[in-house]
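Of the protein chains in this complex, one is absent; all others appear in place.
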Amino acid sequence: MQASDNILSAVRIDKGFPGTKALDKVDFHLQRGEVHALLGENGAGKSTLIKCLTGAYRRDGGSILLDGVEVDPRDTFDAQRLGIGTVYQEVNLLPNLSVAENLFLGRQPRRFGMVDNRAMNRKARELLSEYELELDVTRALASYSVAIQQVVAIARAVDLSGKVLILDEPTASLDAHEVAMLFRIVRRLKARGLGIIFITHFLEQVYEISDRITVLRNGRLVGTRSTADLDRRDLIAMMIGRELAAEINAAHATAAEGEPRYRFRNYGRRGRIAPFDLDVRAGEVVGIAGLLGSGRTETAEVLFGAHRADSGTAEIDGRRVELSSPRAAIRQKFGFCPEDRKTAGIVGDLSVRENIVLALQARRGWTRPISRAEQNRLADLYIQALDIRTADREKPIKLLSGGNQQKAILARWLATEPEFLILDEPTRGIDVGAHAEIVRLIESLREKGMSLIVISSEIEELVAYSTRIVVLRDRAHVAELGGERITADQIVEAIAAANERRVS
Amino acid sequence: MTSIVRTYLARLLPQLIALAAILIAISMTFPGFLNLEIQNGRLYGSLIDILNRGAPVVLLAIGMTVVIATKGIDLSVGAVMAICGAVAASFITSGHSLFETLLITVAVGILCGMWNGLLVAVLDIQPIIATLVLMVAGRGIAQLVTEGAILTFNDPGLIFIGSGSFVGLPMPVVVWLVFGVLVALLVRQSALGMLIEAIGVNRQASTLSGVLTPVLLIAAYMLSGLCAAIAGIIAAADIRGADANNAGLWLELDAILAVVVGGTSLLGGRFSIAASVLGAIIIQAINTGILLSGFPPEFNLIIKAAIIVFILVLQSPRFRTAFAFLAIPRRAPKTTEQEAK
Amino acid sequence: MKQKYLPLTATILIFVLSYALCAAQYPNILSTRVIGNLLTDNAFLGIAAVGMTFVILSGGIDLSVGSVIAFTGVFLAVVLEHTSMHPLVAFALVLAITTLFGALMGMIIHYLEMPAFIVTLAGMFLARGMAFVLSIDSIPIKHPFYATLKGLYYKLPGGGRITLIGGLMLLVFAAGILIAHRTRFGTNVYALGGGTATAKLMGVPVASTTVKIYALSGLLAGLSGIVFSLYTSAGYSLAAVGVELDAITAVVIGGTLLTGGSGFVAGTLVGIFIQGLIQTYITFDGSLSSWWTKILIGALLFAFILLQKGIIHLSRDARQRA
Partner (left out) sequence: AELVVGFSQIGSESGWRAAETTLTKQQAEQRGIDLKFADAQQKQENQIKAIRSFIAQGVNAILVAPVVATGWDEVLQEAKDAEIPVILLDRTVDASDDLYLTAVTSDLVHEGNVAGKWLADTVAGKPCNVVELQGTTGSSPAIDRKKGFEQALSGHDNLKIIRSQTGDFTRTKGKEVMESFLKAEGGGKNICALYAHNDDMAVGAIQAIKEAGLKPGTDILVVSIDAVPDIFQAMAAGEANATVELTPNMAGPAFDALAAYLKDKKAPAKWIQTESKLYTQADDPMKVYEEKKGLGY
């Protein structure tokens, strides 16, 4: 391979953390005008490699060449100046700043030495219009949904990238429409000769957009291939080091029989979600579909008591219950994996073990501590069962890779042996192997008689495990699909129909 | 078991080293410093003075540790000390029994803590400001009780708490030792410690996991109030009078400093009561050392600041990573062995 | 109206309301004298509070302010007494020292990753300790230049005065507002308050911003010290004890979150006025004992915070219903 083709080269990059060798002499070459997918299981070292390339981490060894010249970005500011724009895995924008300020932080247009807010806002609106986003750019970023924040982060990185654009799981919280838009932009940049690094766990997207693929496993380079020459099966084998037993079966589960165990009537909260009726049987998975901001997360939060419902009633087995707080819900054997794991899920400084036992301990009350031996047993059990990649159970959870954090939170709820489990985007950021495992897990939980509500932006996945699907639009429940109607097409149609109605 | 002891010691190592260094430094400038003798059936010496004089800050630091672990801070403890000292003095002088007096005083302290806790947990006011309210008003309340004068008392029981001794140790030392052990056992033998740490690190995630966040927050401030009450009783008993104007003045800063010297982060989360107690003792050792040194008082603050900065710099994450390099050679052979296999 | 202006508006509303209430009881509060006093008497606090606002916006805190004010005063007094240096030169010198002092604290906070609370607490001990070492006596400043500066005021009808230092405070606030909202540095300060790690990933120069923030706070504390020395024509090592807490209170009453990232410099000005108003009211009343004074200050502080919360809460609800 000619060095001149390579816009960015990383040679023998080493990076170790206490107890972990995150990168072990990894080579990586990015060519001009290519989309290069960087793949691997959770914890393989993808994010770490990115951070070493952009100076967010100091690498322990190896060199980085940009346009054939050795560079050494000391921090992301340096990297930006070199023309490397990056979207990091967790949304890394500042929620307290306005959208426009987030977009132009550090390079605000100035007039007479002062920041020209009007020009900045105008440019921000222009920039976002490319993404079909019409926002009030002077509002705080925090007032927008995760998805919108993600688009803003992408817009910022694209605007910053003169030579290289790095996207670390940018599509995790985006729906099909936004993904398509993102890809249009990526193709345009590619045509302009930029090199683009793209990390994702969605293999369809890899095949749709990428030219080459590099796979990492356990911090080591497995290999780089041309996408066209690598079929899916081989790719998965490269990633997990073995053949995946079976891919997600497309046939959906059969509807459960019998009386609904959980009955919500006219349930809702003003300003968050319009009152809805919902029945869930034992051994049933209710999938929730909808566009971004349609109110899926709100539905989950109201059901779990994270936001108290202000209308309607909830019944379990015909018995009225008050789900006024998460505690009350947990007492009724509810569980809830929130979508935003960074702020609502993980307790960063605590160990993996403590994160796993947290909900169980909270339910037992502080006077009845779970013995250390029992904690260790639970932690080890779930670390093994969910294949959580961690050096040991005492590692602070914030040091785990994103996907492994997600699994640990799932473990937290499984440890409480819930009867009603709400999963908001449980597979976000989870690798193919683990993805299949989680889908299998959902099915086995259902078979054991648990009731589940699963929110996902991946329609295929919803089809795979849902026995019924509720479609949301504009913070209201608008359609319900059951039985034979649970197909990807039908769901898309239901969402689209809703959309059309909105337009008219 | 031994591994638990070892992790415990490892956690306390920086504080122990700092304390040892300070004690050595003092004993070099003042030779009689380490002498201990038995006098009137009690231990007597500068080391005992440090433990004894440190009592209020140690007690405040115990409560402060828990509050800080929840990502809070309690600026009102000095004022609560004054209130409780005043209450104790006024009850004992108005003829109540020692038991009643202590009970009421402790209740008042807990009440003060509850007030703070309610502001923080229920009204969602930022801890510094929430407790600032009581810091400002509290001393006024204490003065209201004593009417600005020093309320002296002669009750031998109450005085005993301040200057009596038990198994050779001054009573304040016994009180904080026992209380510290009790609190440490309470938080570590129950699940409280972990739940408090969880709240401190991520309140939202904890609430969503079913942790009773508001109650635990209020409880943390109540504990801090209780600690302040005991500290207030000791401070009053020590001088046989309640000095509402000066009791506990600026001690909140010393207590916070003690917690930080003890290595607990002001951002909440992981905490260690034992380390905070050591931190408080370190600060008292500095104070006592300055007094023994015979420098003119103009220099007190500068010396204290310099030593504290020095200790904190040694403890700072940057220095610890540098220190960790020294520790690596011990582990390195093991990794190479593993790789060889 | 924008969500983010809510706390500021609430604060202004509360101030106007309580001013009206006070005036209803003591009409003299409306006199230009009281208004002039509000500016002059709080000038040093206001200037220090501007620096504090930046520090708090960035998620930090600066406890050294009061001590730095005292140090500045003593330094000026000693220098002007023992040398023939012109006060303006002395001002420049002392500002350089306090700015450097702030920068040093900023460096320790950033490079050694130590919490601001503790670093500045040590700074507080150190600055006051330095003041003690310079002189424990209170030293009058009798330089004629001081008299000249004090003679500069604009007389309002009714006996009130806008003094040089009162005007200076307003200028500093104006500059502060400009820096906070119209410079890159200002946005970077807010960025740090939103999260240091994220800000770093977004390419904010965290190190230099942190150092600049504390240097600015040191500079303004020094300026505040100069103002204080003009105000009292003296240097005294025990002066301005606890001013940092007053400044923090003003910043928070002004609607800035102590956790950083959200708030306004302008709010701090209102916070200062509210505190000044409380004091004026208590003096006008004149019947409170020492202890009731403290209790009332605490209670009013509480009431203001509560009112602010209430207003914000109500208008948020109203918006949601709409």
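Here the chain labels run A, B and C in written order, and each chain numbers its own residues starting at 1.
FYI, a residue touches a chain if its C-beta (ideal position, glycine included) is under 8 Å from a C-beta of that chain, and two chains touch if they have at least 3 such contacts.
Keep in mind that this is a model prediction, so the values were computed, not measured.
Interchain touches from the omitted chain, evaluated on the whole complex, reach B, C. Contact with the omitted chain, checked across B:98, B:184, B:292 or B:314, is made by B:292.
Among C:6, C:47, C:234 or C:269, only C:234 touches the chain that is left out of the view.
Residues 26, 28, 31, 33-34, 37, 40-41, 44-45, 132, 136-140, 150, 159, 228, 231-242, 276, 279-280, 282-291, 293-294 of chain C touch the missing chain (whole complex, contact as defined above). Mapped onto chain B, the footprint of the missing chain covers residues 30, 32, 39-40, 44-46, 49, 53, 143, 147-150, 152, 163, 235, 238-241, 243, 245-247, 249, 288, 291-292, 294, 296-298, 300.
In this section, only the chains that are shown with their structure count from here on.
Arrangement of the chains shown, judged by which pairs touch: all-to-all, with no pair of chains left without contact.
This structure's chain pair with the greatest number of C-beta contacts is B-C. When each chain is reduced to the average of its Cα atoms, A sits farthest from chain B. Separating the CA-averaged centres of chain A and chain B is a span of 43 Å. Centre-to-centre separation between chain B and chain C, using Cα means, comes to 30 Å.
Residue numbers of chain C whose C-beta contacts span two or more other chains: none are found.
If you check the complex, the residues on chain C that touch chain B are 108, 111-115, 117-119, 121-123, 125-126, 128-130, 132-133, 136, 245, 248-249, 252, 257-259, 289-299, 301-302, 305-306, 309.
Residues 304, 306, 326-327, 330, 336, 338, 343-350, 354, 358-359, 361-370, 412 of chain A are the ones touching chain B in the complex.
Those residues of chain B that touch chain C in the complex are listed here as 119, 123-126, 128-129, 132-144, 147-148, 253, 256-257, 260, 265-267, 298-306, 308-309, 312-313, 316-319.
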